[in-house]
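Showing subunit A:
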Amino acid sequence: MTTMQSSPVQIDIENLSLSFGNTEVLKGVNLAIRPGEFFAFLGPSGSGKSTLLRAIAGFGPTPKGQIKLDGQDIVGSVPWQRNVGMVFQSYALWPHMTVAKNVAFGLEERKVPASEIGPKVRAALELVGMGDYAERFPSQLSGGQQQRVALARTIVVEPRVLLLDEPLSNLDANLRVQMRQDLLKLQRRLGITTIFVTHDQEEANTICDRIAVMADGVVQQIGRPDEVYDNPANSFVAKFLGTANILEGEVVASAEGKSFDCGADLRIPVDADEATGKARLVVRPESIEFAADGANDSLSGLVASAEFLGGMVRYAIDVNGQELLVDERHTRGKKRMEKGENVALKLDPAQAVLIRD
Partner candidate 1 sequence: MSSAAIARPVRFSSLGPYMVAGIVVLFLGTFLLVPVLKVIQVAFQDPSSGSFTMVNFQDFFNSSLFRQSFFNSVYVSGMSVVFASAFALPLAYFTTRFNFSGSVIIQTLAFVPLIMPPFIGAVAMQLLFGSNGSVNLLMRDWFGFDIPFMEGLNGVIFVQSIHYFPFILINLSASLQNIDRSMEEAGQMLGSSGFRLFRRIVFPLAMPGYIAGASLVFVKVFDDLGTPLLLNVNTMLAPQAYLRISSIGISDPMGYVISCILIVFSVFAMWVAFLGMRGKDYSTTQKGGGGLSKRDLRSHEAILCYVVIFSILGIVLAPHLGLLLLSFGSVWSFSVLPDSFTTSHYGTAFTSAWTFIKNTLIYAGLAGVIDIVLGTAIAYVVMRTNVIGRKWLDYLAVSALAVPGVVLGIGYLRVFYGVNMPFTDQPMATWWGIIVIALAVRRLPYALRSCTAALQQVSPSLEEASENLGASKFRTVRRIVVPLMASGLVAGFVTSFSTAAVELSATIMLVSTENDAPLAYGLYLFMQSAAGRGPGAALGVMAVIIVGLATYLSHRMVDRARQQRSSMEQATGDVA
Partner candidate 2 sequence: MSNMVHKTLRHLGTGVAIAAMLATATAHAADDKLVIVTSFPSDLTDVFKNAFMKENPSISVEVVNKSTSSGVKYLIETAQNNQSDIFWASAPDAFEVLKENSLLAKYESSVGGVATELNGYPINDPDGYYSGFALSGYGFMWNERYMDAFKLPEPTEWEDLTKPVYNGHVGISAPSRSGTTHLTIETILQGEGWEKGWQTIRDMSGNAKTITERSFGVPDGVNSGSFGIGIVIDFFGFSSMASGFPVDFRYPSVTALVPANIGVINNAPNNGPAQKFIDFLMSETGQGLLFDPKIMRLPVNKSVYANAPKGLPNPFDGSIKSEVNFDTAVSQGRYNVVNSLFDVMITYRLEDLRAAVVAIQEAEVALAESGATNAEATKLIADAKALLHTLPIDEAKANDPEFAAIFKSKRKKQTDKVEGRQAEIEQEWDDQIVQNYQKAAELANTARFMF
């Protein structure tokens, strides 16, 4: 049971729309998830990510559009015929059954011969490290243990796809870090196409191959976590993934070439092939450096506030009325700049991304 018998599945979601009454929750979602991929739906509350996941499992209203597993459309088929595994946010372990009974349930429903059920249940529980808890009831387990049992219950039936609905949200911080590594290892071992729903970018970034950032029922951007971080498609993605300075302004052409102008003294050169007109510039706080006073191309500003974040200090710098967040690496004994202090900033144009939305 530790290896999947069938090969991993490709998931294609095409023009998927879904409404609750008059509320449109999904508005034409298009996605392609590769076989064996660990994929994340990342987005804030109300973005439609859980609805999308549930639509794949077959729960909720029937959507318009297509969900294809290896090219076969499953929209309209009932959940119990999809063989799509899901781990629920609340784990949904049945309190009236022991751990072993919970895990055996899906096998029994699939009419697996009784003689095979025992070994398979044991193997699945061993796989998630819960081998010793088979005869306990869910109420006798901790949150993390319940999580593992829920996982075992889902994978024991060898589903075509594994869906994880905010699986780590009910765990405490340390356990969460531990668990996400375990999840990743398990997924790699099983090789099963997996979708992970979360609102926590760190979770998505650390374990997923690719992510789809969602907002307002629309997929905002798809890509590897670092790609999306570095090249946000719009200001929502930029802000949702990490911290970003988003400067309002426009691209203007001048004798020296094109530059982004956000008023006052702030001009940043941009590629010559950028069109002129209104735009936004995204600069990550870690991309801005403090420069020696009076250095070339430096901006000058005043320290407005400072936050100590552990590995770094995040300063808010007022540059002619425009506030910029700047991260500075913190080392032992390093002196903090005071509020009102005059500073010079250096911004590498190559680190800035121009977006238009």
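The set was built so that all candidates are chains of the complex that A comes from, given by their letters.
Please note the rule applied: contacts are C-beta pairs under 8 Å (C-beta built on N, C-alpha and C of every residue); 3 or more make two chains touch, one makes a residue touch a chain; residues count from 1.
In this text, all values refer to a predicted model and were calculated from it rather than measured experimentally.
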Complex check, subunit A vs 1 or 2: touching candidate is 1
Would you mind writing out the residues of subunit A in touch with candidate 1 in their complex? 20, 23, 25, 45-52, 57-60, 78-86, 88-90, 92-97, 105-106, 109-110, 138-139, 150, 153-154, 157
